[in-house]
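Just one protein chain is left out here, and the rest sit where they should.
And then subunit A:
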């Protein structure tokens, strides 16, 4: 199982000091955070995409390439890449390029984006979110698998004899996860292609995630990619830790109370009960995280949101230390002991190249 972190790249005032990092500061910090994720033994770093303030990450592949150059094992991913407002041709090119530079340590998570005003800036309409996600991905999928593409759709200029360059590394496209909070169409899309399904998980009650993952698993089996429990599932999570759980609550409360997404709403205690947020000791985080498996089944990737709501860099790095030293080693062992042998690990470039080659061998035999 893969463990890692994901960032939404928000630039938020630290409510305890009043300090707002500059873009320059926050951008350098995210690189430090990603490198530290590898140092403490995490597997994945995923970065969001936004085209509006107060977020900086408009160009994730640039950032990820820079991080790739300074890391050795870290898998680089996104959370999410906007399949609606980006040109699928540019996504195909950018991520194939990143794949080459990062020696294959690349996958991506596609999402629609829920910020209404962003769509028209890119000539799109949020009301067509689902059709855009379906058509754009159909094209992206083709561009990575066919050398010369003729294509016509509803949302983009037609293509005649187009080749997306560079070609994917070893002719094996990056693995794709499809992210959605509550659109069954996206679970269906992930299942149809045999791609992964990533449930954001952190802002909504677990019952939502359970239903979406269940649907994805059923349809994955329906489309013949394997049994339902072999479908590839990723989950978000949100934690804040201190060895003493009361100190964790005390430290995190001002950040929670003023957080951009849920601040000034439910209490920390309410939100902890209603969503997967866990604020407490490393042991509490271990217990809660192991519990996710009870409603989504054996899954392949667990990402935590650690650097948001104005938390200062030092505190984020300390959180990563705790995650890497006290939480993830235990989770790795426990999850591995529970997982049946026929449930696959999260796909990597190496495993996908091997799978492709064994298929070739079958054909040749």
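By our rule, a residue touches a chain if its C-beta (ideal position, glycine included) is under 8 Å from a C-beta of that chain, and two chains touch if they have at least 3 such contacts; residues count from 1.
Methods note: contacts and distances are computed from a predicted model.
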- line: Matching the hidden chain's UniProt record against "AB hydrolase-1 domain-containing protein", "Glycolate oxidase", "Na(+)/H(+) antiporter subunit D" or "FMN reductase" returns "FMN reductase"
- prompt: Which listed residue, A:12, A:57, A:189 or A:300, touches the chain dropped from view?
  reply: A:189
Statement: Hidden partner sits against subunit A at residues 131, 134-135, 138, 153-154, 182, 184-185, 188-189, 191-192, 203-205, 208, 211-212, 215, 219, 223, 261-266, 270-271, 274
